[in-house]
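Note that one protein chain of the assembly has been removed; the remaining protein chains are unaltered in position.
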Amino acid sequence: MDRVKTGIKGLDEMLLGGFLLETANLVEGAPGTGKTTLGMQFIYNGITQFNEPGLILTFEEFPQQYYHDAKRFGWDFRGLEQAGKLRVIMTSPEVSKADLERVEGRISSMVHEIGARRILVDSLSHFERLTDDPSDLRSILFSFINSLKREGLTSVLTRESNALIGESDSAEEEAAFVVDSYLMLRYVEIESAIRKALLVLKLRGSDHAKDIRQFAITAAGIEVQSKFEGQEGIMSGSPRRTMAEGFREAFVKRK
Amino acid sequence: MDRVKTGIKGLDEMLLGGFLLETANLVEGAPGTGKTTLGMQFIYNGITQFNEPGLILTFEEFPQQYYHDAKRFGWDFRGLEQAGKLRVIMTSPEVSKADLERVEGRISSMVHEIGARRILVDSLSHFERLTDDPSDLRSILFSFINSLKREGLTSVLTRESNALIGESDSAEEEAAFVVDSYLMLRYVEIESAIRKALLVLKLRGSDHAKDIRQFAITAAGIEVQSKFEGQEGIMSGSPRRTMAEGFREAFVKRK
Amino acid sequence: MDRVKTGIKGLDEMLLGGFLLETANLVEGAPGTGKTTLGMQFIYNGITQFNEPGLILTFEEFPQQYYHDAKRFGWDFRGLEQAGKLRVIMTSPEVSKADLERVEGRISSMVHEIGARRILVDSLSHFERLTDDPSDLRSILFSFINSLKREGLTSVLTRESNALIGESDSAEEEAAFVVDSYLMLRYVEIESAIRKALLVLKLRGSDHAKDIRQFAITAAGIEVQSKFEGQEGIMSGSPRRTMAEGFREAFVKRK
Amino acid sequence: MDRVKTGIKGLDEMLLGGFLLETANLVEGAPGTGKTTLGMQFIYNGITQFNEPGLILTFEEFPQQYYHDAKRFGWDFRGLEQAGKLRVIMTSPEVSKADLERVEGRISSMVHEIGARRILVDSLSHFERLTDDPSDLRSILFSFINSLKREGLTSVLTRESNALIGESDSAEEEAAFVVDSYLMLRYVEIESAIRKALLVLKLRGSDHAKDIRQFAITAAGIEVQSKFEGQEGIMSGSPRRTMAEGFREAFVKRK
Amino acid sequence: MDRVKTGIKGLDEMLLGGFLLETANLVEGAPGTGKTTLGMQFIYNGITQFNEPGLILTFEEFPQQYYHDAKRFGWDFRGLEQAGKLRVIMTSPEVSKADLERVEGRISSMVHEIGARRILVDSLSHFERLTDDPSDLRSILFSFINSLKREGLTSVLTRESNALIGESDSAEEEAAFVVDSYLMLRYVEIESAIRKALLVLKLRGSDHAKDIRQFAITAAGIEVQSKFEGQEGIMSGSPRRTMAEGFREAFVKRK
Partner (left out) sequence: MDRVKTGIKGLDEMLLGGFLLETANLVEGAPGTGKTTLGMQFIYNGITQFNEPGLILTFEEFPQQYYHDAKRFGWDFRGLEQAGKLRVIMTSPEVSKADLERVEGRISSMVHEIGARRILVDSLSHFERLTDDPSDLRSILFSFINSLKREGLTSVLTRESNALIGESDSAEEEAAFVVDSYLMLRYVEIESAIRKALLVLKLRGSDHAKDIRQFAITAAGIEVQSKFEGQEGIMSGSPRRTMAEGFREAFVKRK
């Protein structure tokens, strides 16, 4: 099966090679967990490692913010734009939706202009203000996502989590049903510190790693690390050490 | 009693042979748990193993998506359609409901045309947008399900769970009361990884396995595996190892 | 005190002989826990063991469904109807309420016609759609229940639980206050399997067993079994083994 | 201080002698916990042991129900009515409220007629349907309770708990602030059985027992028993054995 | 810094000397925890120990109730009123708010008349019925509290807690932000009994004791006692003994 590599070590491995071609991939998490960084890295690696130009669709931040944030990781987004490999478009959910429904809209033009194969949509949460009705929202998201697929794009769609630490109790998960894969980024409190956890919950049409991995945002971007060990209830955000781990720590490590 | 075998190893065993003839069987779960795969496998096995043609009623995805997803498991849905053994119909809850109430509607025609004995309805959740009133919803579901039974069909009806991991706190369970069996698919966090659990909660008119089984989506479809062991609170999504298991792990396994 | 035996072994024992004469007895539980089966068994045993004819009032299922479900347990409901010992009436809450308020209504006629002493009302939940106001609902239920008592009937009233597994967080318990006894049927997860628990929460005017019993639906109907042992928090649906039990299992059983 | 003895062994002891004279005493609990029984016992003992005639104000049940229920405990309410020591009045919150505000209302007349010193109001929950506004409700309850005090009555006011087992999460506790004492009756699951717990949460103007006592409804009425031991979280309804108790049970009792 | 001593042993110590001069001090708790007693004691000690006359502003109870309740602790409020050291004013939030905004209102007059330095407002919760809007409420409370400060008063403001035992899940905490100190009174279940806990959560402009203290209402009023020991989760109302405490109790105490 054709894989679209994120170029993020550890993540491609969890995805058994990468996202699937022309699919919509949701990256959901609380503020600061690194959703946008993951998305930018997906775009940057696409251009520089796999020669796949990319678009960034933003509904809140100005393009300058992306240039600035990317720079921190040594990613020269301005240079890539000038080289015709990247476009950062600030727009609104309404406009981008309408635009994609037209035969030759602005987004479509840009896709053709730079030969884009990847897109980052930051963030899907802004679509939620278009309607209060879950069915309508789902229908809007579904048609938006299909538009992206029709353009031949593989997308990373960020979504903001309702809960800061751990899972929300009553999530509106309309988006979860219309995407092809679902990545969760979570804050987790372990040993009196906050770590970050990444989980691939689903990957339509493929197997994937099931374990909950620790990750960090380093100077080079997202870095997926080893699996959490000896903890129960990680996705709750407030896990407990397992009994076996507790004994080991009390009687083996401490001695 | 007449059994309609799913042909899914392990599942038929849990159902003591299969679903009951001309019953409505709910398969409920979060996105990515494999509801649709289970339903497609039920249809595919029906046609290829038991010579029972089948219908797929879809309210969101295009037929192509089913062909594509089925292909991954080596199921040639296009071929089966051409052989007159399968029909994938994209419609809406409103239309399909009205259609089934007519004497010779489109669905009824197709049932007769291919001699369908099985149907996958994907998903029942879309009926929820027809009304805000739980009583109305229940009445709609009840009459829809009875229409399927009148056509002589044994159905798998998928339904989307409100919670991602574990049980929802405040589920609207109108559907649960009008179906004949209720299968739950759940994400469960065990040993720092997400596994999938399957439970047969009810099977009207028959005994069934009561244990919570692990299952996986393999290259050949759903594969029901062994029972979970040494865990408490599995259906919460965030189980704990039992004390006995903790001791065993700490003093026996680790040594 | 006059007791109306259910004829269900174990249950009559928990009730110290049976329900009290001309009382309303609520049986509440999630789908598939066996509420209707318990009610049918109450009616069937009434007719065949105690020579007390019975009525079944249904607001959703057709009489055929009861004949069919009863047959599984070897209960010949059609035969009993023909013998003038049983009537299965499909109606609505509105109609049955109005009917019972009339001097010589249909239900009353049937009571007299077959000399009915017992009634199964399946289910009380359907009354909830008559009003959104808890006070009104309570008043409606109260007058309905009194009508049944005036007819000299001892009733089993089923009610659907809001939660699938364990207790609901915010139950509307208007019904609980107007009935004479309250039986809870619950799904409980123990040792990685789902069992069924039965609890007599109240029995107006009599003592009763206070322990939480396991029960099963066998080929002969409901069978109340032994008390749960070594578990804490059973009614939560997700109990934990007690520490003593954990030690015993770890060091005694396992060795 | 003047004490109004309930005559219920164990309870008077918890109250350091009884309720205080001319106070309003709330007894709150789930259905079947014994609120009304406690109230009837308060009235019955008042008449027979302390020569204090009493009234029962009921908003739902007919007087006959009280005669009937009382009889079970050997309390001859009919006889007491005939002897002019007891009045059971069925009315509504609206009427009783208006009545008590008039100079010489029906309730007031009855108080004088039989020289009543005690009253059972069953239940205060019915006042909640008079208004949706918590401030209004509180004001209504406050004035109703003061009317009772002006008549020189010591009252037991029952109130229905929102939760069946354990505490409700979001209680409307307007009543709690306007009464002089607050007794909680709760179902508690201990050792796989449901027991009943009684707690005196407050007793305005006096000290009181602070421990959580077990109680039962025996053939002679409410019987307050010993304190619960070795449990944590009793008022949650789902307590856990303490660790010390767990060890004792595992290594001492079992051996 | 100028301290306004409560004269309550243990509490002044927790406050490192007392409240701060001309500040607003919130005392929040469930019914029966002793909020009003603490406030009356603050007023009584002010008059008798520190020669600071005081006012009591009540929105629900009649002055007689305060005289009566105070008497229990041996505090002669009537005498103090006659001596011109105390005024108990029954009013409404609306009136007292308007009154304090006038140049020479009734409350202001009384402050001057008796030279009041302290005030008990019982309770702040009644202001909540003036508006449904949290911002409005906050603005009302803020201006009311400032009026008290302008009069040179140090105030104790009682507030009713939403939860009976432990913390409320969703508190409206507008009051918490506009006051200078926040004292919490809580019911806590420990060793199968209900104890009372006191916590100084904040004290603007000063350090304070951070530990959770047990307290009792004795014949002499509030008495702050020692810190709770060996418990986790006290403020939840349902604490657990710590593991160390459990071991100690199991193997040291019991032997």
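When the chains are written out, they are named A, B, C, D and E in that same order, and each has its own residue count from 1.
Just so it is clear, a residue touches a chain if its C-beta (ideal position, glycine included) is under 8 Å from a C-beta of that chain, and two chains touch if they have at least 3 such contacts.
Model, not experiment: these values are computed from the prediction.
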| query | Shown chains touched by the missing chain? | reply | A, E
| remark: By the document's definition of touch, the residue of A:50, A:67, A:177 or A:247 touching the omitted chain is A:247
| remark: Filtering E:95, E:130 or E:201 for touch with the omitted chain leaves E:201
| request: Just the residue numbers, please: which parts of chain A touch the chain that's not shown? | output: 30-33, 60, 68-69, 72, 126, 128-129, 160, 162-165, 169-170, 187, 189, 192-195, 217-219, 237-241, 243, 246-247, 249-251, 253-254
| query | Can you name the residues of chain E that touch the chain not displayed here? | reply | 133-135, 138, 142, 167, 169-171, 173, 176-179, 182, 199, 201-207, 210-212, 227-236, 240, 242-244, 247-248
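Just so we're on the same page, only the chains that are shown with their structure count from here on.
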| query | Which contact partners do chain B and chain E have in common? | reply | none
| message | Give me the superposition rotation angle from chain A to chain E, based on Cα atoms, as a multiple of 5 degrees. | response | 120
| task | Would you kindly say which chain has the C-alpha centre located farthest from the C-alpha centre of chain D? | result | A
| Taking each chain's centre as the mean position of its Cα atoms, how many Å separate chain C from chain E? | 50
| remark: Taking each chain's mean CA coordinate, chain A and chain D are separated, in whole Å, by 58
| message | Could you pull out the residues of chain A that touch at least 2 other chains? | response | none
| task | Please list, in label order, each pair of chains that touches. | result | A-B, B-C, C-D, D-E
